[in-house]
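Here the complex is missing a single protein chain, while all its other protein chains stay put.
Coming up: chain A.
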Amino acid sequence: MTQKAKGMPKLFASVDTSVKELVDLEIRTATDTAELTKDKAKSMYKSMEDIRNFEENVKRFFTAGEIPGFVHLYAGEEAIAVGVCAHLSDEDYITSTHRGHGHCIAKGGDLKGMMAEIFGKATGLCKGKGGSMHIADMDKGILGANGMVGGGFGLATGAAMRNKYKKTDRVAVCFFGDGAANEGVFHECLNMASIWKLPVIFVCENNLFAESTPQWYSSASRTIAERAAAYNMPGVRVNGKDVVAVYEVAGEAIERARRGEGPTLIECVTYRNHGHFEGDEQSYKAPSGEEKEWAEVDPLEVFRQYAIENGLLTEEELDQLREESVRDIEEAIEFTKESPEPSPESLYQDVFAD
């Protein structure tokens, strides 16, 4: 904050300074002691590759006009969904956003069912009635993507309340963007989760732009993580392109929640490779400089390097996983193309119980 101008009344000068000292603004990177097994490393890398390949294919088909509706691509942010969901089982809940494909894949959503859903096919996870922004899979604990900005806060907080009420050690994770952090429901849910010590983890994917609005333009606060202090909740910032860093921080927050110590706010600093939606001209993105350098950091490459350097996986193993992923996505596409459209009668199904 540069507000501490000369001539400012003393009363607020002191308050202003104290606010600065309150929060830890460091961006976390992976520590040397990250505990990652070979199997875990494999599944995490495979999941990131799946998301990347899935998204690039969706982009291709959307551009060709083969996908109805609207798509928002997750490519570039893979490390966040994967780093967080690596700690979750099907029993844990997540709520997703309009940019939800990555969360669903990382949480174990079926690739075929997802691809078919995005194409509006009857074999889709929601029988083709939801599309990109409404993919849900209750069996996997995926409470749904959401077309509403900030729509997941209430759902995740409620799901966490259910977990606590039922005396389980399950958690709920709420993914949301930097824009959603300015919504009133953010304030209401973080407050409630903190006072009731609910097992929920609020994961902000700060990709620097709310559509085209940079964060500094829409709030006087410098970071999303510091906002946690308003609710007596811990807040932490992490490098959202480093899956190991996200894995570590999320692991600790999730363990806290399982132990009944309440919620955590995690801000993952990231960048989206594509536009806000497909078709976005992205004229707001910087063509050069610090932002451009950040844009060019590829979370998949970051992990490959980490895995090789730490002797977790060899280059051959990584390449093999990449090929496997390409094959899986091809199968999903084939499955989708062979799948039927929903019947007109199906519009009347799944609306009322009776």
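Keep in mind that, in the parts below, a contact is a pair of C-beta atoms (placed from the backbone, for glycine too) under 8 Å apart; a residue touches a chain by one contact, two chains touch by 3 or more; residues count from 1.
By definition in this document, contacts and distances are computed from a predicted model.
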item	value
Absent chain [UniProt protein name; select from "Pyruvate dehydrogenase E1 component subunit alpha", "Cytochrome o ubiquinol oxidase subunit 1", "Multiple sugar transport system permease protein" or "Heme lyase CcmF/NrfE family subunit"]	"Pyruvate dehydrogenase E1 component subunit alpha"
Per the touch definition above, residue among A:252, A:278, A:291 or A:324 touching the missing chain	A:252
Among A:93, A:119 or A:186, the residue in touch with the chain that has been omitted	A:186
Option from A:53, A:97, A:157 or A:264 whose C-beta touches the chain left out	A:264
Selected from A:76, A:234, A:275 or A:299 as touching the chain missing from the view	A:234
Where the unshown chain meets chain A, residue by residue	1, 3, 5, 7-9, 11-12, 15-16, 18-19, 21-24, 28, 31, 33, 182-188, 191-192, 194-195, 217-222, 226-236, 248-249, 251-252, 256, 261-262, 264
